[in-house]
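Every protein chain but one is kept in place in this view of the complex.
The first chain written gets the first letter, and so on, giving A and B; residue counts start at 1 in each chain.
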Amino acid sequence: MSEEQEVVTVVKAPVYLKYNFTAGAAPARFLAQIKKGVLTGQRCPKCSAVYVPPRGSCGGCGVATEEEVVLSNKATVQSFTIVYIPIPNNPIQPPYIIANVVPDGANVSFIHLMSECVNEDVHIGARVEAVWKPKEEWAFAMDNIRYYRPIDEPNVPVDQIGKLPVTGLEG
Amino acid sequence: MSQPEVLNQAFELGYTYTRSTGPVIGRFLTELRNRNIVGIKASDGRVVVPPMEYDPNTAEALSEFVEVGQQGEIVSFAWVKEPREAHPMDVPFAWAMIKLDGADVPMIHCVAAVSEDAVATGARVQAVWADETIGYITDIRCFELV
Partner (left out) sequence: MKEIAIVGFQQSDSVSDAGAVNEVEMIMPVLSRVFQQVGINNAQDVGFVCSGSCDYLQGAAFAFVAGVDALGAVPPIKESHVEMDAAWALYESILKIRMGHADSALIYGFGKSSPGELPIVMSQQLDPYYLAPLWVDSISLAALQARLMLDQGLITEGDMAEVVSRSRRNAMNNPHAQLAGDVAPDDVLAQEMYLSPLRKADICPVSDGASAMIIATVEKAKEWGMPYAIISGIDHCIETHNLGMRDLTDSVSTRTAAKRAGMDAGKVDVAELYAPFSHQEIILTRALGLADDTLINPSGGVLAGNLMMASGLSRIGEVFNRIVSGEVQCGIAHATSGPCLQHNLVTVLEKA
């Protein structure tokens, strides 16, 4: 064996696989609505929990969800974190907030960005609302909602988060 | 309930792995970089190319390297008339099991040939080296008929 060069100890072995992903029926219905500027969930026929974004089943009961429910643009912060790492290819500069928000009328949260806020003032139970992109930019995409921003409404007690009706605090 | 529109999105999953070779595979790849092919002796004395770290029958750690020839014989082949994008050749080619001279166990690699008729079981082939060898299995670019 040649001693001129170092022995091979590692190899770069990248794997790239191409797919054509197809959204399921429930996500496709959800995305069709969000393209129209409407946030929807699906209600479990058994336990009445409303899921957003819907995946087509109630994970708790293991039954199909079909009833579509229109949700509010208003939501409650269930949890959040302040991120100090930039998102690759994204203009949002750190530090920024990603939060679990529960839209009024739903029982589960999803993750989205928060902006137009003082990061240090964000807290669990804070009331927020969706800020949508201009209508002409709406696509089959969750980021039709650009981010959530705080609104001047009373905090939601922790045990009430995820239980508000679509009419919100007044409901 | 309205039937949803079918929504498709093309995407690519990338796994940018760097793998440790260990001493046996590392030795083989180092030799490839130097344009040599080595095998290893299995417990029963058969020469296995590319070398394995352990004997699949006895689980014995293997360590006796043997240099083998860069020519060999086709043991079996499959003719790819429509190469896939990921395949190492973009014109019709053959995959083959090739028993190199001095080896007892065939290895799998690709064989360049003008047509299926040109390839046959028992045909002699010769390794073709990549322009630049880096210590990777594709240092052998392909085999060609002798």
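Everything that follows uses one rule, which is that a residue touches a chain if its C-beta (ideal position, glycine included) is under 8 Å from a C-beta of that chain, and two chains touch if they have at least 3 such contacts.
This one's a predicted model, so the numbers in the text were calculated from it and none came from an experiment.
Colleague: Could I get the residues of chain B that touch the absent chain, sorted low to high?
Modeller: The list for chain B reads 4-7, 11, 13, 17, 19, 21, 25, 29, 42, 48, 50, 52, 56-57, 75-81, 84, 86-88, 95-97, 105-110, 116, 121, 136-138.
Colleague: To test your reading of the contact rule: which positions on chain A touch the chain that is missing from view?
Modeller: 11, 13, 15, 17-28, 55-64
To be clear about the criterion, only the chains that are shown with their structure count from here on.
Colleague: Using CA atom averages as chain centres, what separation in Å is found between chain A and chain B?
Modeller: Measuring from centre to centre gives 45 Å for this pair.
Colleague: Would you tell me which residues of chain B are touching chain A in their complex?
Modeller: That would be residues 1-2, 4-21, 26-27, 29-31, 33-34, 36, 85, 135-136 of chain B.
Colleague: Show which residues of chain A lie in contact with chain B when the two form their complex.
Modeller: 1-2, 5, 7-23, 25, 27-29, 31-32, 66, 68, 140
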